[in-house]
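Moving on, here comes chain A:
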Amino acid sequence: MPRMTVDPNYCKGCGLCIAACPKKIIRFSENINAKGYHYAECFEQDKCIACKMCYVTCPDVAITVEK
Partner candidate 1 sequence: MAKILMKGNEAVAEAAIRSGCRLYFAYPITPQSELIEYMARMMPKVNGTFLQAESEVAAINMVYGAAGCGKRVMTSSSSPGISLKMEGISYIAGAQLPCVIVNVQRGGPGLGDIQPAQGDYYQATKGGGHGDYRLIVLAPSSVQEFADMASEAFDLADKYRNPVMILADGMLGQMMEPVEFKEPKSDEEIAEMWRRHESWCICPNEDEPNKHHHEINSLEIDPQVLEQHVNRLYKKYAEIEKNEIKYEEYNVSDDNEILCVAWGTASRVVKSAINEVKAQGKNVGLIRPINVWPFPYEAIAQAIGPKVKKVYVFELNTGQMLDDVKIAVNGKVPVEFWGKVGGIVFTPAEIKTKLEECF
Partner candidate 2 sequence: MEKIAYRPASLTDVPFTYCPGCLHGVAHRLIAESIDEHGLINKMTGVAPVGCSVFAYKFFNFDMAEAAHGRAPAVATGMKRARPDMHVFTYQGDGDLAAIGTAEIVHAANRGEHISVFFVNNAIYGMTGGQMAPTTLPEMKTTTSPYGRKTDDIGFPIRVCELLDSLVAPYYIERVSLLSPADILKAKKAVSKAIQYNKEGRGFTFVEFISTCPTNWGMDPIKSRDWAKENMLPFFKPGCFRDKGAE
């Protein structure tokens, strides 16, 4: 089952993956990472189609996509 994971240590909460996701299944977490950023997280993994657009646009290589 496709899934996207964000490594909170790398994410800077820039929001580009949220804008890129065609299924709109990424949001800012309520939690913050050690640098104080609300990192991105996928909240509906079963809707993920592994299009990789989140990975493509992420400037911090924080995202891993599996299929």
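Regarding selection, all candidates are chains of the complex that A comes from, given by their letters.
The rule is simple: a contact is a pair of C-beta atoms (placed from the backbone, for glycine too) under 8 Å apart; a residue touches a chain by one contact, two chains touch by 3 or more; residues count from 1.
Because the structure is a prediction, the values reported are computed rather than measured.
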Checklist entry - chain A is shown by itself; which of 1 or 2 touches it in the complex? => result 2
Checklist entry - Which chain A residues qualify as touching candidate 2 in the complex? => result 1, 3, 9-10, 12-16, 19-20, 37, 50, 52-53, 55-61, 63-67
